[in-house]
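Sending over a structure as structure tokens; questions will come in a sec.
Every protein chain except one is present and positioned as in the full complex.
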Amino acid sequence: MAERYSSFTRGGTNWFLQRVTAAFLIVVLAFHFFQLHFVNHAADVTFMGTQARMENVGYFLTMVLFLIAGTFHGVNGVYNALVNQGLEGTPKKVVLAVLVLAGIALIVQGIWVAVAMAGWT
Amino acid sequence: MSTQQEQPQEPESQEAPEDPEMRGAESPQQERLKEKEQGLAQDEAVDESDVEGETVHLKVFRYDPEVEGKQEPRFDDFYVPFEKGMTVLDAVMYARDEFDSSLTFRHSCRQAVCGSDAFFVNGKQQLGCKTQISELKQPIRIEPLPHQEVVKDLVVDMDHFYDQMHAVEPYFQDEDTPDTADLEEQRQSPENREKIKMSSRCIWCAACMSSCNIAAGDNEYLGPAAINKAYKFAMDDREDDEIKEHRLRILEQEHGVWRCQTQFSCTEVCPKDIPLTEHIQELKREAVKKNLKFW
Partner (left out) sequence: MSQSYNRGLIEDFGRWKEFSAGMWAWIFHKFTGWMLIGYLFTHIAVLSTAIGAASGDPALIPQGEDVYTQTIQGLESLFIIRVLEVGLLAVAVFHILNGLRLLMVDLGIGLTAQDKSFYASLVLTGIITVASVPTFMDGVAI
């Protein structure tokens, strides 16, 4: 129980990063929603329009950061929700591995998509 | 050596202390308590008139693995004559004395200091001796604390709760044994006392732990009571910084403070009005600040 402990404070860093990504996501997600539903209509999205946006390096980098922050926040959130519900032992390790792999895969795929959108392939 | 008494240090000035709480300004905790009192006063005015001179209908959870008929939990009805100022504990004791002597529950001081009689009354964790019958909607449902195994009737197994409390080492610690020549009082400033005052009120009743959904799901979670106890010692200036770090290391494990999702149920049910969530949050911030220093 509480007798064995390590000084590696993974709990603390993740908690903190969850809040940091949260603050970042609040701003960028709101912006993203506005951009794709109010400034432009989602029904009017075309590859050309997307490319025009993604070609801008600043916008591109923001979107990539958005993806990374969102993935971390989401995967960390799901992991913690499961631990709160009592996930422990081997199932916990398995779930953590699956989540981390899924998260990495999502980020890699997302960056590949972003590059394709910018027309840099 | 010398038996000279050390003169108490004169305060540097006669001005009011800087801490706004010491000057009578209201902390969020005090505001909350004021609101609570006002709310309670309103309830009493409404409900007391209804119950005078009547019987009170209690529905009490019964379970006894050794008695057939009670091996599956059931609710028993008791009709207890009401007296002014009657508490849930009074009512349940009357039921046991007059109607069913096998009704089992823990109780001791009957004045909200021992923490024995925490029950789940009308869906909320409360101390039996502190809850007025006149404020409750009838029929009054009395059950044992949630998320803990029931031993018999209203008695729950408190072992897990005590394990978590002991895991935070709830006692004063010092790295070195003091030199006998240096023995003197360990002084604590009034400000420091104020800071840990509320956290020292815990009576180990387990109401908070049983109200926390995370404690219910995650068996290894330390729980609000244990973390609050650790807060009381960690924030006490009389312990060394090394001990404080040692305490924080226990608290910042995966099933320590980080499990708290700020649900606030613990703060709502604490019979001693301890701002538990606030204390847990403060410890989280302490842990983060401490770790940031290593970057």
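Letters are used for the chains, namely A and B, taken in the order the chains are written, and counting of residues starts over at 1 for each.
Heads up, the rule we're going with is that a residue touches a chain if its C-beta (ideal position, glycine included) is under 8 Å from a C-beta of that chain, and two chains touch if they have at least 3 such contacts.
Remember, predicted model here, so these are calculated numbers, not experimental data.
In the whole complex, not just what's shown, which of B:Pro65, B:Pro81 or B:Pro178 touches the removed chain?
Residue touching the chain left out of view: B:Pro65.
Quick one: say which of B:Thr55, B:Gln188, B:Asn219 or B:Gln261 touches the chain that got left out.
B:Gln261
In the complete assembly, which of B:Lys124, B:His166, B:Arg201 or B:Arg238 touches the absent chain?
Touches the omitted chain: B:Lys124.
Quick one: say which of B:Val150, B:Ala226 or B:Ala287 touches the chain that got left out.
Missing-chain contact among the listed residues: B:Val150.
List every residue of subunit A that touches the chain not included in the displayed model.
19, 22-23, 26, 29-30, 33, 37-38, 41-43, 45-48, 50-51, 67, 70-71, 74-75, 77-78, 81, 102, 106, 109-110, 112-113, 116-117, 119, 121
Please identify, in ascending order, the residues of subunit B that touch the omitted chain?
Contacting residues on subunit B, toward the hidden partner: 28, 31-32, 35, 63, 65-66, 73, 120, 123-124, 146-147, 149-151, 157, 213, 216, 261-265, 268, 275, 277-278, 281-282, 284-285.
Simple rule for what comes next: only the chains that are shown with their structure count from here on.
When the C-alpha atoms of subunit A and subunit B are each averaged to a single point, how far apart are the two points in Å?
39
How about subunit A: which of its residues touch subunit B in the complex?
Of all residues in subunit A, those touching subunit B are 1-3, 5, 7, 9-16, 80, 83-86, 88.
Touching subunit A in the complex: which residues of subunit B?
For subunit B paired with subunit A, touching residues are 163-164, 167-168, 213-214, 217-222, 249-250, 252-259, 261, 284, 287-288, 291-292.
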